[in-house]
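As you look at this complex, bear in mind that one protein chain is not there, while each of the others sits in place.
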Amino acid sequence: MANIISDETIEYVGILAKLELSDEEKEAAKRDMGRMLDYIDKLGELDTAGVEPMSHIFPVQNVFREDVVTGTDCREAILKNAPRQKDGMFVVPKTFD
Amino acid sequence: MGKQYETVIGLEVHVELATKTKIFCGCSTEFGGAPNTHTCPVCTGMPGSLPVLNKQVLAYAVAVGLATDCKITRYCKFDRKNYFYPDNPQNYQISQLYLPICRDGKVEIETESGKKFVGIHEIHMEEDAGKMIHDEGSDYSLVDYNRSGVPLIEIVSEPDMRSAEEVIAYLEKLRMLIQYLGASDCKMQEGSMRADVNLSVREVGSLEYGTRTEMKNLNSFSAITRAIAGEKARQIDLLEAGEKVVQETRRWDDNAGKSYAMRSKEDAQDYRYFPDPDLVPIVVTEEFLADIKAKQPEFREDKIARYKEEFDIPEYDIDIITGSKHMADIFEETVALGAQPKKVSNWLMVETLRLLKENNMDPEDIRFSPKHLAGLIKLTDAKAINSTVAKEVFEEMFKNDIDPENYVEEKGLKTVSDEGALRKTVEEVIANNPQSVEDYRNGKEKAIGFLVGQTMKAMKGKADPGMVNQLLKELL
Partner (left out) sequence: MNILNMTAVSLAAAIKNKEVTVMDATKAVLKQIEKTESTYNCYVTVDKDGALKQAQEIQGKIDSGELTGPLAGVPVAIKDNMCTEGLLTTCSSKMLGNFVPTYSSQAVINLQRAGAVIIGKTNMDEFAMGSTTETSAFGVTKNPWNQEHVPGGSSGGSAAAVAAEECYYALGSDTGGSIRQPASFCGVVGMKPTYGSVSRYGLIAYASSLDQIGPLCKDVTDCATIMEVITSHDQKDSTSVQREDTDFTSALVDDVKGMKIGIPRDYFGEGLDSEVKEAVLKAAEVLREKGATLEEFDLSLADYAIPAYYTIAAAEASSNLERFDGIKYGYRTESYKGLHNMYKKSRSEGFGAEVKRRIMLGSFVLSSGYYDAYYLKALRVKALIKNAFDEAFAKYDVILGPVAPTTAPKLGESLSDPIKMYLGDIYTISVNLAGLPGMSVPCGIDSKGLPIGLQLIGDCFKEKNIIRAAYTYEKARGAFGRKEEN
């Protein structure tokens, strides 16, 4: 396996992705990610010099909305699925002290 | 202290655009709704919702870019900036990194040390975050997404400023340009203009930049000035003590006069930007650009030059009036309705400024219409009301934009020009104030002022003071 994923990398990616893996899951993640990256490295065989990265398939461009209010008060709907709410707002663990 | 330091400052200025709706959905941007009442699936990150760009956001961003001498990116895209925070409902912010709408601009600023250019590195479009409300003493915070998705432009300067004065001059310049464009009201207190300060220090003469910090939470020009002084001193102290400045984001606490590092091991500051696949590229066409160019307003410098040519009013007045696009508009429209420029200017310079100050308002908050100001001036020109009554009427007009003509009529404030009635009152005043009459006759010229005052009082202010004066002199 060419790509060796370190504990630090898994830890770091866990912070980025907000995932907390058990030790067992971490080992599996290291192995799986290493194998996937080895596989993805196959792309290196292709010469892509001068090729523009293609993020959109079609040359669809300039899709706009006019600046006209269409929204109506739908607070109830927005909060309907909230795990916790108070005073019409979403409740989260304290973010500031 | 042997070494001399200079500060190197660059600014990231966020400006909320004055659109009616949010950047990617049709929710209102209006201030002050109950929490989460200006929201929809798009601006609350509901699963399956998708963004569609508000065309006016692009128009404003391009207009600001042109006003700041930027190159407009003819093919631009939106990128996702990924980070977790509750005010950011998708946990990514739609912004622009790789192809921002404007690049390589500049604005000229003037301080006591002279004129200079501050470079604009780029301007990009992005969405604002929601608001966090912190309940004192509780273990939770609350999230309101009314502001989530309000359009912003972020104007990133080059590190071209060297002092707080230059920073303030730069901000004032930006504010002026943007207000003239009508792209934002740029109120720092209300958060529609926010500045993050990137600051580093270096020894005078050094060509290398020092390590910079980014300072956030600056809510006024004075806070910015204090924060710059504080951060400069902190960095110099570190260097003098042989320590290093750490590149980090710091939060300014204006009450404590100190900044704090906003570090957390959970904030990796690795935003994993990539082109947002839900939005399509923007191609700024010649036509679109020409349209924006045609709509650019006369900016302040040109206006000042024209006023000097056209109107016989003091330069000081011109400076104040053009300091607000809104005030300049009122001035020009009132003059266009036939009022004498000097008189219009006087109303703006004296009574308007006084009332703005008393009510802690900005010129942008002026509500009276040019038509009504012109009407008021017409009434005074015709001597239909005296200056005391005019001030009273103006105050009402300032508050509620009443029509002065109707108001004067309804309240019966017209100057009594019927000489018979006036003569009768003057005679009564003379009869009731023998002491003052005698003083006057004994050569005390001032005593007549008291008698004028008494007459005006008896007439409930509705007399022409000149006429009263004349009658008194005649009858005495």
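When the chains are written out, they are named A and B in that same order, and each has its own residue count from 1.
Methods note: a residue touches a chain if its C-beta (ideal position, glycine included) is under 8 Å from a C-beta of that chain, and two chains touch if they have at least 3 such contacts.
Since the structure is predicted, the reported quantities are computational estimates derived from the model, not experimental observations.
Within the entire complex, contacts from the absent chain reach the displayed chains A, B.
Checked against the full complex, the one of B:His134, B:Lys244 or B:Arg272 touching the unshown chain is B:Arg272. Residue B:Met46 is the one among B:Met46, B:Ile304 or B:Met349 that touches the chain not shown. Touching residues on subunit A toward the chain that is not drawn are 9-10, 12-14, 16-21, 25, 28-29, 32-33, 35-37, 39-46, 48, 51-58, 60, 63, 65, 74, 77-78, 80-84, 90, 92-95.
On the side of subunit B, the interface with the absent chain consists of residues 41, 44-53, 80, 82, 84, 86, 89-92, 143, 264, 266, 270, 272-274, 277-280, using the contact rule stated above.
FYI, only the chains that are shown with their structure count from here on.
Listing the residues of subunit B that touch subunit A in their complex gives 19-22, 25-28, 33-41, 44, 46, 52-56, 58, 77, 82, 84-86, 132-134, 138-145, 265-266, 268, 270, 272, 275, 277, 279-283, 285. Remark: subunit A residues 12, 15-16, 18, 55-56, 60-71, 73-75, 78-79, 84, 86-97 touch subunit B in the complex.
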